[in-house]
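My structure is below; once you've seen it, I'll send some questions.
Only one protein chain is missing from this complex, and each of the others stays in its spot.
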Amino acid sequence: MELDSLYQEVILDHYKHPLHKGLSTEKTVQVHHVNPSCGDEITLNILLQDGVVSDVTWDGVGCSISQASVSMMSDLVHGKSLDEAFVIVDSFSELMSSKGSLQGDESLLEDAVALAGVSKFPARVKCALLGWMAFKDAAIQGRDGEKI
Amino acid sequence: MELDSLYQEVILDHYKHPLHKGLSTEKTVQVHHVNPSCGDEITLNILLQDGVVSDVTWDGVGCSISQASVSMMSDLVHGKSLDEAFVIVDSFSELMSSKGSLQGDESLLEDAVALAGVSKFPARVKCALLGWMAFKDAAIQGRDGEKI
Amino acid sequence: MSLLDVAAIKADFPIFDKKMRNDARLVYLDSGATSHKPQQVLDAERTFYTQHNAAVHRGSHLLAEEASAAYEGAREIVSHFIGADVDEIIFTKSATESLNLLAYSFSNTNRGVFALKPGDEILVSEMEHHANLIPWQQLAKRTGATLTWFGTTDEGRLDISKIDSLISTRTKIVAITHQSNVLGSINPIHMIAEKAHTVGALVVVDACQSAPHFALDVSTLDADFIAFSGHKMLGPTGIGVLWGRAALLAQMEPFLYGGSMIESVTMESATWAPAPRKFEAGVPNMAQAVGLGAAINYLQAIGMEKIHDHEVALTNYALSGLQTIKGLRIFGPLDTVDRGGVISFALDEIHPHDAGQVLDQYGIAVRTGHHCAWPLMRKFGVAGTTRASFYLYNDLSDIDVLIDGIAATQKYFKVS
Partner (left out) sequence: MSLLDVAAIKADFPIFDKKMRNDARLVYLDSGATSHKPQQVLDAERTFYTQHNAAVHRGSHLLAEEASAAYEGAREIVSHFIGADVDEIIFTKSATESLNLLAYSFSNTNRGVFALKPGDEILVSEMEHHANLIPWQQLAKRTGATLTWFGTTDEGRLDISKIDSLISTRTKIVAITHQSNVLGSINPIHMIAEKAHTVGALVVVDACQSAPHFALDVSTLDADFIAFSGHKMLGPTGIGVLWGRAALLAQMEPFLYGGSMIESVTMESATWAPAPRKFEAGVPNMAQAVGLGAAINYLQAIGMEKIHDHEVALTNYALSGLQTIKGLRIFGPLDTVDRGGVISFALDEIHPHDAGQVLDQYGIAVRTGHHCAWPLMRKFGVAGTTRASFYLYNDLSDIDVLIDGIAATQKYFKVS
């Protein structure tokens, strides 16, 4: 069934057991993003230390795709330098806009390549991107804040 | 040609030689009406004496139908009592909304029965009615003014 | 239970020939968002374009005459449909525009019943669609008036228990939906309007979910304005209606300015044509008005009473069926008293978006999300719901497919 390309096992695992969920008290930046068409919301904290994402935590409501995606994302960027994190985010964005033509770079995206199938469902792409865009927003704010 | 039912000879005569055109100085009421869809305008004066339309004069620009129609109307109501005038106006309005089904009461409308054909051209009905509606407006204002 | 001959009806709607994912037939349960169109409507639009196309009210040629007759003929059809005078029907692009037109018209004047000032109140409800909420929020912002609202009971009905304090001499506008697009509950317009009119408030009814589904007569509804969209009642997209009482329309300021709505224009200023012309600036959505006329003719040929009975029967069947499903929670009344054919529900542990996705694999089209009624979602403590909504082309088998689809969804996500 076509559906299985969307809901891979690893996605449902992350959905049932999300990583880094629950907001930390310590943070450099907090952002709140919503998906206006379905009402999903996410609050995301990042803690930056010397240009490194030393902590990412989040809370929110959303569908399996959005929850699994933010879970994978937070695990991926955790401990990475901002520059590395941006490369990962860009690679994921590219995958999402590929309309099924890309597989995703597993060395970079790890579990998140399981979301490749989402790119064939245009209505779900923004679910998958919600957490990533929140992170990118927070990271840019944090970087610009550090520079000052 | 269908057109001849619209432009009867007597209409073109009134158009070329309109009656009561040129505004009097003496008047009871003056009104100004426009036809917003084509830009035609009419200014109309009436002089009322003891419930009688003792004078009607007008000026304006418009197509042959509207000019001929106001010419015929002013000649018809001139010297009539307000009550008689209202009967004539109502009879003409009825003729105009008849979509070609009525001939018009010649004893009441005289030359204006020549406008019966206009009722088959919906876009022209408001041309024919412009002067009559102006007169009716003025006459009602005049009557209500006299009552006070 | 009195059902329509759905097979015959479906034959008029070409979209039902379409194959959905996995070759499934289309089980369309999203008419609350937009309805499908019978070929009679599509043909009426096409005939307008191929036989009578011209700018209305603007030319002396035959096509302009015919186009005007077609457009004004559509206005007559709409006026008869809701028991109004023909000059009380304003064509807009949508109910959303109709409601915004009203709200702007209020702040385009500072005279009479339309003038609002600080201290005045605009009363809405917690179950409003955004289209009947945000225009009033913004009107309140522009004028300094205060927005107040009816709450919703846990059962999903309008909470009218505080009506006596909510409607006071401060109340100038009461804007309320006739039927909730989420809960299906039908609100007691007559009672609210009676109360509102005793304090001189104007009553605006959002009829988007009522006009398509049951007979509506403005001569007895007691509202002052109603708004609805053509696309939810078998009509084309891009056409809406605002009805208002003639005496009020006469006093109202225009909304959109431009051609055909004027009496006279100079470089410095302009005066306005009488209603409805005053509110229809520009070359109008003529073909869409004609299409809406054809849609209403189609609905009336079947009969609004029969359509309503059909939907009540479907709703009854669906409410019973859905209640047998473990882990399914319905938002809104559980019976069909004052309730239309819109059923929102949540599935334990399955997000609406995921449910909608699985159902889509079976050809089932439902709507998921907040349904443009975000405050209502907050009230019920959910991010969104899954909504099935019915119309004249649905039958009991569609509901059976939905119920099987929900079971399959629960199985897919290993819930149940």
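Observations on the model:
A, B and C label the chains in the order they appear, each numbered from 1.
Methods note: contacts are C-beta pairs under 8 Å (C-beta built on N, C-alpha and C of every residue); 3 or more make two chains touch, one makes a residue touch a chain.
A quick note: this is a predicted structure, and the numbers were derived from the prediction, not measured.
Only one of C:Q40, C:T153, C:T237 or C:Q251 touches the chain withheld from this view, namely C:T237. Of the listed residues C:R75, C:H129, C:H213 or C:H308, the one in contact with the hidden chain in the full complex is C:H129.
Interface residues of chain B facing the missing partner chain: 1-3, 6-7, 12, 37-41, 61-65, 121, 124, 127.
On the side of chain A, touch with the chain left out of the figure occurs at residues 34, 36-37, 121-124. Residues touching the missing chain, restricted to chain C, are 14-15, 18, 20-21, 26, 28, 30, 33-34, 36-37, 42, 45-46, 49-51, 53-55, 58-64, 93-97, 99-100, 103-104, 108, 126, 129-131, 133-135, 137-138, 147, 149, 229, 231, 236-239, 255-260, 262, 264-270, 281-288, 353, 356-357, 359-360, 364-369, 372, 374-375, 378 (touch as defined at the top).
FYI, only the chains that are shown with their structure count from here on.
Centroid distances built from C-alpha atoms place B farthest away from chain C.
Looking at contact counts per chain pair, the maximum sits at A-C.
The mean-CA centres of chain B and chain C are about 45 angstrom from one another, to the nearest whole unit.
Chain A and chain B have Cα centroids separated by 77 Å.
Look at where the CA atoms of chain A average out and do the same for chain C: the two points lie 37 Å apart.
Counting only residues that touch two or more partner chains, chain A has none. Under the contact definition stated at the top, not a single residue of chain C touches 2 or more other chains.
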